[in-house]
Each structure stands twice: as structure tokens, then as C-alpha cells.
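Got a structure for you, questions after.
Just one protein chain is left out here, and the rest sit where they should.
Entry: chain A
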Amino acid sequence: MDIRILLLILVPLGTAFLIPFIDLINAKLRRFFVLLGILLESYLIISIIINNFQQLKNGEFFLQYYLGGWHPPLGITLAMDALSLVFAVITALSLFLIVIYSIGYIGHHEGKYYVLYFLIAAASMGAILTADMFNIYVFIEMLTITSGALIGFKRTQEASAAAIKYLIYNVLAGLLFFLGVLIIYFNLGTLNMADISQNFASLESGIQLFISAIFLTAILIKMGIFPFLFWLPKSYDTAPSPVTAVLSGVLSKVYIYIFIRIFWTVIGFETLEALNLNVLLLDLALLSSFFGHVFALQSNNIKRLLGYSSIGHIGMITAVIMLNTEAGFYGGLLHIISHMFMKAGLFVACGYLLQYTRSHAYRDFKGVGIRNRSVFIAFIALLLSMIGMPPLLGFASKWYVLMAFLEARSYFGAFIVIFGSLTAVIYYLRYIAKGFEEVKLTEDDLKEEIYSRPLLSVLYREKIVSFITYAYTAIIVGFGLGFRFFDLPLRMSIESLMNVERYIELVLGG
């Protein structure tokens, strides 16, 4: 019983509900309150790590909390093993950086924005920490609805269209997930993950297949793997930059975590292997990665392009995890971390670079690099990391992914990794070249500039915004040189991931 894991969810939730009351007192106080909330969250995480450092080193780290004192399998349990700790830490770090960025970036409707943002924070923490199927469904729905509202935050026509499309897709996915939870409950009479995991093998194979298929469809929709990638680029494009950074940096990683949790801990990878679904999923994820990179080639919109490249990277991560080898998990988890920082950093930098341009289109990207030289250089460093240049973090993670594919003799996977890097060179170099092009303004351009649309976002606090961009770049460069720092946490989380029996024993017996 450790109350801090409950507080990890309650602090952002409480912040979200208190923000409107703070607004009643003084709207300027809101920013400090938001900062206070996120700092408290960081403090909790750091204190959890420091207090349990010895256990972490010995590989026996496990914390749990029974809500209302009801022990499993009756009550709801929150459990934190090494895998969830790693995800919680990187999620909290990303959320922390993006909150500071939002303080500089969001200049209007701030109150609503922060309420939704902290609901996302609470829901993602909850989805990572909970050990209960129905609870995870609740948190997924919370994530869907809040992020849907944030995608439509600009209230333009495209933004609303994208938000509606996003909601249709994700509510359908939530429905499927709910159906899966219901079927599990009617067949096993329990909702605790460890309990389900213990008894799942006793089900008929037809029901096993149906449950796996439903969960698979639901989570693949959420992650944006090939047949369901359609909602992703549009919503990434129209959302404000910090929201996109959250969508790409945090939400997709949370869904990957749920994917791992359900298909390794709850359903079990042996079930997938017995149903031969692992082969299908591996190839599907690689195909999705291929499509993502190819679609990125034709994109004339920088934020959409980054969305397509996200599809490519998430497909690659899913595929390398589906190998179910130690090297695969190592590469996959490292790439999750590096992709989280790279993509969030890129969207954050985009938010700064696109502040005065008419649209996100390729032709309006002209001269961006000349106007904001230092941020553009940080942007280029992040792009190089996405491509996989050696001194940066992207290289290290791609290297491990590639080695994992080669070790498992999956040559299609190895091809996709190298293909991704090569196409990335093509589509990123194009934008870099455009960014350094001189702008020659004509009369017509000026007229169009003035009459087309008012300047929507003029940055509120420019220094904070550029500082966060540099911070992301520093993370990429620093951890690129010291990627061995992740060695211990990754090995820890792989151990806890591979050892399902221990998880079951600890949840049910502890």
C-alpha cells in the first residue's frame, strides 16, 4: 500500500477540477497553480524512485494500492511495476515540458485548455497504473474525449472536422474495447488483470480468439496502425502545437503501453502465438510503417508530414515489440523513449516556426529558417535525430531496433528500418532547403497575407517557447551521447514484462 501511486492520478485530476475555481479568484494565478500541480506530480515520481531505489536495483520493485481497502479480485487495484514506472517517468517528464511550453504558447481560452490538459495527464497516468480492465476502459474513454476536445480547440472548420473524425474512430474503438471487457466479465467473472491472466487459458479457443481480435482492433485503431491510420495526420495537423506534441509524444506511447499490458500480461503472448496472430501483426505493423514513410513523401504540410512519420515509427516500434525477444523489447522501449522526445520536440519547434506563416503548407515554409535561425537549427538537429544521425538519440535507438530485427532474422523489418531512414532524408531535406530559401515578397503576396486570415497565434511568451525547444534538443543530444543511462531501467522493465507469473503473484498475493 503506497498512497503516492493514487496521488499520481489524483493530483492532476484535482488540479483540473480546481482550475475553474482558481479562475474565479484571479485568472493570473492560474499559471502558477498549473505549475504547482505539475511540480507536485514530478515530486511524487521522484520520491517514488528515490525511496525505492534499492529495490529497483535488485529488480524487486513493486508497489500497489487497493482502492477503498478492497483486496483483489474484488476491488480496484493500482499496481506499479518497473515497466509502468518507466512509462510513468517519461510521460510525466514530457507532460511537464509541454505544460511549460503551453504557458508560453496558449494565449486564449487558457482555462479550458488547462482543464482538458490535466484531465489527459490524469487519464494517462491512470491508464499506466491501473490493474483493472474496466478501469483501463474508463481512462481510455477519458483520454479520447479530452483529446478530441483539444483537437478541435482552434474551432476552425478543419479543426472541427478533424475532431469529429477522431471522435468517431476512437469512440468506435472504445466501444469495441468495452465489448471485450464485457465478454471477459461474463466468461470469467472478474475484471482484475492478474486474475484474468491466470484463468484466460481455461477459456474456449473460439472465445479467446474473439476477445483477442476485439482488443486488437480497438488498440490498433488507437495507435494508428495501417488499416486505421486515416484519422491521425489530420488531427495532428489541426490541433495546436502543444496538443499535437501530447498526442504524438504521450498518447500514442500510452496506447503502446496498454497494448503491451494487455497482450503480454493479460491475454499472454502464447495465446497470440497459438492463434498465429503474431505473424499477421508483425507484417501488418511493418506494412503500416512502410505506408507511413511513403505517405510522408507526398505530404505538402509539415505537421501532417510529421504525423505520417509518426505512423512509420509507431509501426516500427510495434513490429519490433512483436518479435517477443529481449533485444526486441530493448530496441522497442528505447525507441519509444527517443521517439517521444524527438516528436514532441519537433512539434514544439513547429509551433514556434509556424507562428507567422499563413498556413502549414510547404510553400509557406519558405524563409522560416532565415527568420528564426537558432530555433531552426534545433529543429534540424531533431530532424537529424529522426533520420538517425550518429551522435543523437535517434541513432542509438534505431541501431538497437535494427540489431533486434537482424537477430530475429526478420529481414523485412531490417529493410523497413533502413528504408525509413532513407526516405526520411528525402522528405526532411526538402523542408530544410525550403526553410533556407530567401523570401521575395510581391504585391499579391502581401495582399493575400493581409486579407486571407488574421494572424491566429502570435506567441504569448516567446522565450519560454524557444527555451522548451532547446530543452528537447539538449535531451536528444545529451542522451544520444549517454544512451547507456537507459540501460538499467530498460533491463528492469524487460524483466518485469517477461515475468508474468511474478506480476500475478504480487497482485493477487500481496
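Throughout what follows, contacts are C-beta pairs under 8 Å (C-beta built on N, C-alpha and C of every residue); 3 or more make two chains touch, one makes a residue touch a chain; residues count from 1.
Note that contacts and distances are computed from a predicted model.
*Asks:* Which listed name, "Proton-conducting membrane transporter", "Fumarate reductase subunit C", "Sigma-70-like protein" or "CoA transferase subunit A", is the one UniProt assigns to the chain that has been left out?
*Replies:* "Proton-conducting membrane transporter"
*Asks:* Looking beyond the chains shown, say which of A:Leu422, A:Val439 or A:Ala474 touches the absent one.
*Replies:* Here the residue in touch with the unshown chain is A:Leu422.
*Asks:* Which of A:Leu6, A:Ile49, A:Val89 or A:Leu172 touches the chain that is not shown?
*Replies:* The missing chain is touched by A:Leu172.
*Asks:* Among A:Phe177, A:Phe295 or A:Phe379, which residue is in touch with the absent chain?
*Replies:* Considering all chains, including the one not shown, the answer is A:Phe295.
*Asks:* Among A:Ser42, A:Asn187 or A:Thr217, which residue is in contact with the omitted chain in the full complex?
*Replies:* The missing chain is touched by A:Thr217.
*Asks:* Under the stated touch rule, tell me which residues of chain A contact the chain that is not displayed.
*Replies:* 165, 168-169, 172, 209-210, 212-214, 216-217, 220-221, 227-228, 230, 275-277, 279-280, 291, 294-295, 297-298, 389-391, 402-403, 406-407, 414, 418, 421-422, 425-426, 430, 433, 481-482, 484-485
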